[in-house]
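Left out: one protein chain. Kept in place: all the others.
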Amino acid sequence: MENLIWLIPALPFLGALLLILFGLKMPRIMVPVIGAGSVGISSLLTIFLGIQFLSDGAAMYVQHVWTWFSIGGFSPGIAFHVDALTMVFIFVITFVGFLIHLYSAEFMAEDADYSRFFASMNLFVGSMLVLVLADNLVLLYLGWEGVGLCSFLLIGFWYREPANGYAARKAFIITRVGDTAMAIGLFLLFQYFGTLNIQEILTQAPQTWSVGSQTAVLVALLLVGGAVGKSAQLPLQTWLPDAMAGPSPVSALIHAATMVTAGVYLITRTYVLFELAPTAQMVVAFIGAATLLIAGFTALTQNDLKRVLAYSTISQIGYMFLALGVGAWSAAVFHFMIHAFFKALLFLGAGAVIMALHHEHDMFKMGGLRKKMPVVFWTFLIGSASLAAVPLISAGFYSKDQILWLGLAGGNGSVILYIAALLGAFVTSIYTFRMVFITFYGEEKTHISHMPGFWMKLPLVVLAILSLLGGFIELPHNFAHFTLFTDYLKPVLPVIVIDEGLATIEWIFQIVAALVALSGIYIAYLFYLKKPYLAQNMERSKFAMSLHRFWYSGWGFDALYNAVFVRPYVYLSKANRSDGIDFFYTGLAYFTQWLNSLFTRTQTGMLRTYMMGVLVGAILVVTISLLL
Amino acid sequence: MNGISMEAGLLLAAILFALGLMGLLMRRNIIFMLVSVEIMLNAAGLAFIVAGMRWAQPDGQVMFIFILTMAAAEVSVGLALILQLYHQLKTLDSDAASRMRG
Amino acid sequence: MILLWMIVILMAGGVLAWITGRVNDALPRWISLLTILANLALAVWLWLAEPATALVPKGAWIANLSIAWIPQWGVGFDLALDGLSLLMLLLTFVLGFLAVLVSWNEIYTKVGFFHFNLLWVLAGITGVFLTMDLFLFYFFWEVMLIPMYFLIGIWGHENRTYAAYKFFIFTQASGLLMLLAILSLYFIHGSQTGIYTFNYFELLGTSFSPAMGMWLMFGFLAAFLVKLPVVPFHSWLPDAHSQAPTAGSVILAGLLLKTGAYGLLRFVLPLFPEAAIAFAPWAMLLGVIGIIYGAILAYSQTDLKRLVAYTSVSHMGFVILGVFAFNELALQGVVMQMITHGLSTGALFIMAGFLYDRIHTRNIEKMGGFWATAPKMGVIALVFVMASLGLPGLGNFIAEFLTLIGSWQANNWLTVFATIGVVLATAYSLRILKKVYYGQNLTDHIIHDLSGREMLIMVPMVLLILWLGLYPQPVIDLAKPSIDEQLQAYTNVPEDRTISMEKSESTTQPTDTLSQLKTKGGAYGLR
């Protein structure tokens, strides 16, 4: 089985290749068969691999397919490395990916570029698998950029709309900024270790650097640069909301479940470096905390259903970063998995709603869908409950509560982080249920045209079940000693040290978290369902209005970047369009012409003038040679 | 062996050369210009001969013979050109032939 | 001997094409196609036969040929082939092949003369890549210049005369400086050893005073940096590239620029190690300025070919950055960059040619939405746009990554700025895609998808760039011996330095007498 690892990413690539080459000629029904089928087989392979992995107790599988290039001892390979961490990621990618492919088979059925869509999606799944399977950082970088490309292609999928093209370009360029930092990090790592093999670096790093060494901090920060770009964290978060221009399955797969969590994967994968660089780890935690708050408040004010979800994704990844920052590695990965389930579910549900309402994105033009689309409503509700971390019954509660708790009690935890996370949780439950109430309750405002069919409902239901039950594999310590997930990751990721003094009163914090989530839901209920005039009253005050505008614009980051980077650059480029340096050369040419016209005047045609010139020249030569 | 110093010979050559040059620049008549060129060539030949005598080598005289030949050829071609020029322009004014238009 | 044949075949094919062009338009096309294919076959055969010849203790050299040409002056007809040359030759013939195919439906006037020029440019380039005699090198350097001038000047676009002159004057003026340096090298070497020769191998060991070495290196650099081009000297390139016919642009971008890079590798590095080390930080700075300046200018161009031309400026910045990093990784990156840039930029120019064919404009403001009717073209354009922004999995990534990781070892800050250039590359590359293929088609033209001939051109390029991106090892192995050889002077630098310092003292003697000789011609001689 471990010899077939290469097939897991290869199959989606093969699917993409087939679709690119023959997609326009093959019968339409074949397109989703190839597209979803290849990912499906991959996910089956992953499950078999997982079963074997769990049963034979090996620490890792490594498969070396071929040497990519080899120069003077530096030889990154096309080689795959599977351990417990990777297993989680490839499971989520292939399995959730497969479900989303199934969903898209119906969702995109009307689109003219059916095969292009599936080709890009397959290419994405392949690249994402390469990213997480790579055993060296160069190959990881390949996957990293590959998913960036696919994200670009899929955001700009409906390319006829210029805005989509801009959004796609923005996403690619902003993530590229982060990638650049990461690339520099790779150069630095190579300089110290002479290799970019992840495992070798992880074993050598503690011997080379002491804890808190400046180089280690620098490397870690550069890697964080890459991670914040890909995972849409502060300060590179602005691309993700615009990325919602892509079709909903794309948002579900790329911009919620998998690609945006690549940053989480990268940091987890190289956790040794972060343990050597506590400063960098601190930075990660605070980036996470700041992002989750900023994105949460922004989500409160959005009208576009998908933008709410986009900001909530940013916010949730902020939680993961916070967890990474405090050293709660497995908690971050756990939240990643649960988040993948419920956020994919929410996006797919949103997609179904949007499709039903003629591609209407504005929540305030929706409403009353509860009765009309029961399956979508209930699954969406389950997803929302998970997102808002409704206590006990939702998976989101278990994963988020763990982060909240460890944010306070973990080794690097602090009260500030805890309060930020708690405030975030409160805001999360408000905006989540604001979204639910506005979209599904109230009266119907737009006519429903298209009801989701079987292939769209199936993934919703499966994901809803996972969003409910996924949390029970990892329970809080004081419930029962049932920590399947942490135990499973123990060989790869160290277990976090918990402040023993606080451990006895953990139940207090759990109750606080539960109350916060429930009160958030109640406030949403109060403002948007029970007494809508409250919200309207609030909007009238001047302060609230400007605050609303500020939050609505995503805290002004877009405007800031436009003013500081984009516009000066474009201005500089436009101003120098005809290339200033060329003026020098044209000037030279004109100068030569001018000299020419000057010297032409000496050509009088008078013999005696010429002779005079010869004489003067002779005198000059003789004089000079006499003087020297 | 005689007592004439090289300086004296070269001085004579220089004076003749300068006079030829002056004539060349002063006159507008093209025949006078040709004559002045002859004077200059002659002066150059004189300088060669003086130098040859100084070192007791025949080379100076050889050079004079070459200059002589050259002067002869030059004069014949030059005069032919003057004839044509006069035929065309009806004047011997060198400034009249200042346009080079083919 | 096979090396001589390569050049002779091209030249003879050119003459034949010219002659038959008077009879028939199709004949020159077929003749050039077959000529180049024959050469390509020869080069591939050399490559495949290479493992056997590699065992010969000659080191890096796979084949060579040495015929006395003008023995009185020490000029020999010396050709030699090592891995680097072979790679460049393969690139030359592949791109030459494509250039003929591209002009198949584009050139209808003076077809014979066009192909004559095309083949002679290729012959000149082949010569430049093969020759091991500086005199001959200069000769071939000129041979590739003049036919190119005609290609631009006769078959170019609306502003062709200006572009052709500009190209000619820039390259010729810089070439003359190189000639000056070659001659000084010749005389210095001659006065030191008594052997007056232009032979590359003989001249390799020549040592100079530091100042002299610097000046001589600048002479060579002048030619190579203008050709490359490096930023203050780049302004001929956008004009020449945008005005040339498609085949001309492909050859200019794909091959002519590479001769500059090749010259840096082959001549500047081994001949002037001292001076190169002293100049390295400045050269790398020039490279970085080139990367960023080219990228900024590329962003705002509206002429598609001009845009691609500025991307060349940007990409060639990596070459000089890598060359002056003096380590194996960077040099492998440079070699890779030469090949992949040749392919990817060549392909982008060909795409621009295809678009010009269809809508008769190069202005991207007038394009848009072509994906709808030309998806194949879109996919291929996507591949090459991604190559140009350095997407991993395509050849350019390997090149840029190796160059940067190598130059990081030499200079951290400059590498950081060069890496930022990659972000700017993303901006301009995506702009091509967005302007041309995304959005709505605003023109009246319906853009047809690629024809069979066009696919025949593009598909091999896509395959090549993918192959170079996923399994570049054969290229790396082939280039390794020659790179090791070029780097020989740098492996034990401190030692070298002391030796040449001693030598430089002794070299002052002959130069002094030389300077006395010069003044003898003055008035003092009379006294």
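All chains are identified by letter, namely A, B and C, in their written order; residue positions are counted from 1 within each chain.
Keep this in mind: contacts are C-beta pairs under 8 Å (C-beta built on N, C-alpha and C of every residue); 3 or more make two chains touch, one makes a residue touch a chain.
Here, contacts and distances are computed from a predicted model.
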{"item": "Protein that the absent chain corresponds to, by UniProt name, given \"NADH-quinone oxidoreductase subunit J\", \"ABC transporter permease\", \"Sarcosine oxidase subunit delta\" or \"Putative monovalent cation/H+ antiporter subunit B\"", "value": "\"NADH-quinone oxidoreductase subunit J\""}
{"item": "For chain A, residues in touch with the removed chain", "value": "608, 612, 615-616, 618-619, 622-623, 626"}
{"item": "Hidden partner chain, residues of chain B it touches", "value": "1-12, 14-23, 25-29, 31-32, 34-36, 38-39, 42, 46, 49-50, 52-54, 56-62, 64-66, 68-77, 79-89, 92-93, 99-102"}
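Keep this in mind: only the chains that are shown with their structure count from here on.
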{"item": "Touch-based graph of the chains, sorted into line, ring, star, complete or other", "value": "line"}
{"item": "Closest chain to the centre of mass proxy, which here is the mean CA position", "value": "C"}
{"item": "Inter-chain centre distance, chain A versus chain B - centres from mean C-alpha coordinates, in Å", "value": "93"}
{"item": "Interchain centroid distance [CA atoms averaged], chain A/chain C, Å", "value": "39"}
{"item": "Distance from the mean Cα position of chain C to that of chain B, given in whole angstrom", "value": "57"}
{"item": "Touching two or more other chains - residue numbers and ranges from chain A", "value": "none"}
{"item": "List of chain A residues in touch with chain B within their complex", "value": "604-608, 611-612, 615"}
{"item": "Touch list for chain A against partner chain C, complex", "value": "20, 24, 66-72, 74, 78, 116, 138, 141-142, 144-146, 149, 152-153, 156, 159-160, 162, 164-166, 168-169, 172-173, 176-177, 180, 183-184, 186-188, 190-191, 569-570, 572-574, 576-577, 579, 581-582, 584-585, 622, 625-626, 628"}
{"item": "Residues of chain B defined as touching chain A within the complex", "value": "21, 24-25, 28, 33, 94-95, 97-100"}
